[in-house]
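Comments concern the structure below.
Of the protein chains in this complex, all but one are displayed in their positions.
Let's turn to subunit A:
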Amino acid sequence: MIEIIGVITGFIMILFALMAIESKKLLNSIVFLSITSLLSVVEFIIMKAPDVAITQAVIGSGLMTSIFVFTLMAMKKSGEK
């Protein structure tokens, strides 16, 4: 059962990674990337590595997403002037 969940999560991760590459809007791309790293948290927990999962959840999904969003906002701001 747990293996099936892991395989399904992996395939959804691949799907979201491809969508992050292919999407036209940069904001959507960032959100898809964030979803990919959130799903990798699930994978890490299935692989019995809770410490890596905590680090991935905080840094991969939280801080990286926000820094990407901030960078996007700063880019828009300077382009509009």
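Simple rule for what comes next: contacts are C-beta pairs under 8 Å (C-beta built on N, C-alpha and C of every residue); 3 or more make two chains touch, one makes a residue touch a chain; residues count from 1.
The rule we apply is simple: contacts and distances are computed from a predicted model.
Peer 1: Have a look at "Protein DltD", "YojF family protein", "Cation:proton antiporter" or "CRISPR-associated protein Cas3" and point out the UniProt protein name belonging to the hidden chain.
Peer 2: So the chain that does not appear here would be "Cation:proton antiporter", according to UniProt.
Peer 1: Residues of subunit A in contact with the chain that isn't shown?
Peer 2: Touch set of subunit A with respect to the missing chain: 3, 6-7, 10-11, 14, 17-18, 22, 47-48, 50-51, 53-55, 58-59, 62-63, 66-67, 70-71, 73-74, 77.
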